[in-house]
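One protein chain is absent from this view; the other protein chains keep their places.
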Amino acid sequence: MMPILGSTVSTVTEPSLLPVFACLASLLAIPGILAFRKSPNAREGVTFIAGGIKLALVLMMVPGVLSGKMYEFRFFELVEGVGLEFRVDGLGLLFGIVASFLWLCTTLYAIGYMRAHHETNQTRFFSFFALSLCATLGVAFAGNLLTLYIFYEMLSLSTFPLVSHHGDKKARTGGRTYLSYLLGASIGLALPALIFCYTRSPEGMDFMTGGFMAGKVGATEAAILLLMFAYGFAKCGLMPLHSWLPGAMVAPTPVSALLHAVAVVKVGVFCVIRVVTGVFGTDFLLEVDAATALQWAAAITVVVSSLIALSQDNLKRMLAFSTIGQLGYIVLGVALLSPKGVAGSMLHIAMHATGKITLFMCAGAIFVATGKKYISQMEGMGRTMPLTFAAFFIGSLSVIGLPPTGGFISKFYLVMGTIEAGKIPLLVVFLVSTILNAAYFMPIVFRAFFPRGPTAPFRWDRVQEVPKACLIPILITATITILAFFVPELGQRLAALMVPGL
Amino acid sequence: MELLTLTAQFEWILGKSNYWASTVLLLIGLHAMISKNNLIKKLIGMSIFQTGIILFYVSAGAKHGAQIPIVHYGHDSHESHDKAAHAAEHAADAGQQVAEAAAPAANHAADATHTLGETLYANPLPHVLMLTAIVVGVATLGLALAMVQKVYAAYGSIEEDEVLDAIADSTADSTADNTVDSTVDRTVKGTPEA
Partner (left out) sequence: MMDQMPTILMLAPFIGAVGLSLLAWRRPAAAMPVVFGALAITVLAAVLTLREVLANGTITYLLSGWDRLPERAEGMAVGIEYKIDAFNALVLVLIPAIALINALYLRTRLAVECAGKEILYAILYLLLVVGLCGMVITNDAFNLYVLLEISSLTSYALIGIGRRRAAHATFNYIMTGTIGASFFLLGVGYLYIQVGTLNIGDIHEALMASSELRGLASIKVAAMMIMAGLWLKMGLFPLHGWLPNAYRYAPTATGSLMAPLVTKVMVVVMLRMMVSLFGLDYLFAELNWRPVIVGIACVAILAGSFFALAQRDIRGMLCFLIVAEVGYMVGGAWLGNEAGITGAAYHVLSDACMTFCLFLAVAAIILRTGEHRLSAFRGAFRKMPVAMAAFTVGALSMVGLPPTCGFFSKWYLLIGGVEAGQWHYVACLLISSLVNAVLFFRIFEIALMKVEVEESGSFDVDALPEDPEDRWVRVPVGTIVAMIVAATAVLMIGLLNRPIASFIATWIGQAVEVAP
């Protein structure tokens, strides 16, 4: 049975080693990183080259996928009927591009941050960084549920040393919380659900448009399985299994930036999207009306996390809760089961990634430059670090969902999706959360540029920006956020490949 | 007449007296192994336990009015001669090669009654099996006695509670009583191990 994704263009699978190499590029960088442990520049050079190769390989797949092909590679059969398989379709490629591009940016940022901060164990850091990117692409390109699970677990394991990098008590506690939530949920919830699906569908677990489980389970079973998957893939941050995310903020900021804005959390929602579209299929779920619980879980997550974010003073924690809310958007979008909703959630993966990574990098840069991590301390900083805060402003616009940032486009789709699905209460949820987002982002920017109390007039020579290695990636991602508004076609076309009837 | 019915009613005791004896021995042995404090008494219990099993097997091979399973040459058929010879041969071998000890001739002997006319032979196979079991029991006993010696040498007592106390004390005192040799060799980088 050849899985067919997207109905606008006929799709054909083409065996190719491109996804394999793209995934392995960072893995193969690890020996290089270890070899050059004594010379930091050479070591970072290896990471860069690997990142460049990775991005190039991923981009090489774009024309093919846009024209309707899917690049496929079957490794070998793991268990009866299911093997280790890569299959690159629109959604996978979209996520792959986001991940590999932002890895490059974050590596540059990490270099600046780790050196300015005199962090220890940098070799270990960069090695596991590379490994986690390999796992991320593995998830992106996974062709069936088992492969997805395998790389998901690999990601949990490879990010654990990154989270508890500092090695002190707080870091270790954070790491332990991280791992216990993620592993606990995946082994306790996702794995049994996976096995249950296998017993019902032993001939294969390949992702396909109609969903390979469609018709093989009843309505309640589907609803329960859906929830087990959604909570089991705890990286998507659905409340109440979200506590690992603020806890993981003890990691160095490059980790928070990349992993918790891009790789780890997006893997979580990516898995949820795959489950909804590829395992069960939107049509089947509509038919049995199994996604309502998920919609409400996501809606609650969105609102509650925004409220908590309002009350936070620690900038990174506030961003963490904001991320939880945005992830809730994505899950909500796909749970709506309407074409625009699903497309919106796919787009939001990309848009939110660029916006959030900008925000996190700004937060880290501020900490490196001034040692300050509390919002209340940041009054007037916009005057000494105008570029950083300008980027912060753009990032927050994107998260709130205002033009001229890419976040507006994806939010537009999501809102249209609620209308299409006819769920007006959820539309209200979107609007309320937008207001709440504005409520916690805007004051920061405002106070940074226009502090209370008397201020000296703004002068360029009093500007003390963050280190260049940090600033450049910030500006790059901020620019992309704006560009995405004007040139969203790539994302839209990739999303369209996945959603019939868009 | 009444005595017969009486005996018939208690058939389940009298008729199975060997199983009862075996069970009693097993229980005595188990009780000793579990509840006695002295290690040697535990070993005695173990021997009694194993003896109970030996009794079980051997008595299972007995028959009313049966002869010892040695065939007189010339009195019986050719077939039974061979089988009896094999039975004797393997009874002799039983003590030696452990791997080949247990028996061929299993059902020969059991069926021997049919081909040997009216003479009944006791089943020699359980005897053969139990020779092996006795040997195993002896070996186990020897090994266990050696262990008791070691325990005595280490803790100065063969009473279980005193031994346990001694163990608890020595663990509390030092960390020397761990799994590794005190002669742990920390080699310096580059020095090959001897």
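By letter and in written order, the chains are A and B; residue numbering begins at 1 in each of them.
Here, contacts are C-beta pairs under 8 Å (C-beta built on N, C-alpha and C of every residue); 3 or more make two chains touch, one makes a residue touch a chain.
All of these numbers come straight from a predicted model, not from anything done at the bench.
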item: Option touching the unshown chain, where A:P31, A:G188 or A:P425 are the choices; value: A:G188
item: Residue among A:F21, A:F48 or A:F196 that touches the chain left out of view; value: A:F196
item: Residue, one of B:I53, B:A66 or B:L120, that touches the chain absent here; value: B:I53
item: Positions on chain B contacted by the hidden chain, ascending; value: 30, 33, 39, 42, 46, 49-50, 53, 56-57, 60, 98-108, 110-111, 126, 129, 132-133, 136, 139-140, 143-144, 146-148, 150-151, 153-155, 163, 167, 170, 177-181, 183-184, 186-193
item: Positions on chain A contacted by the hidden chain, ascending; value: 76-80, 84, 124, 146, 149-150, 153, 157, 160-161, 164, 167-169, 172, 175-176, 179-180, 183-184, 187-188, 191-192, 195-196, 198-199
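As a convention for this text, only the chains that are shown with their structure count from here on.
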item: Chain A-chain B separation of Cα centroids, rounded to whole Å; value: 68
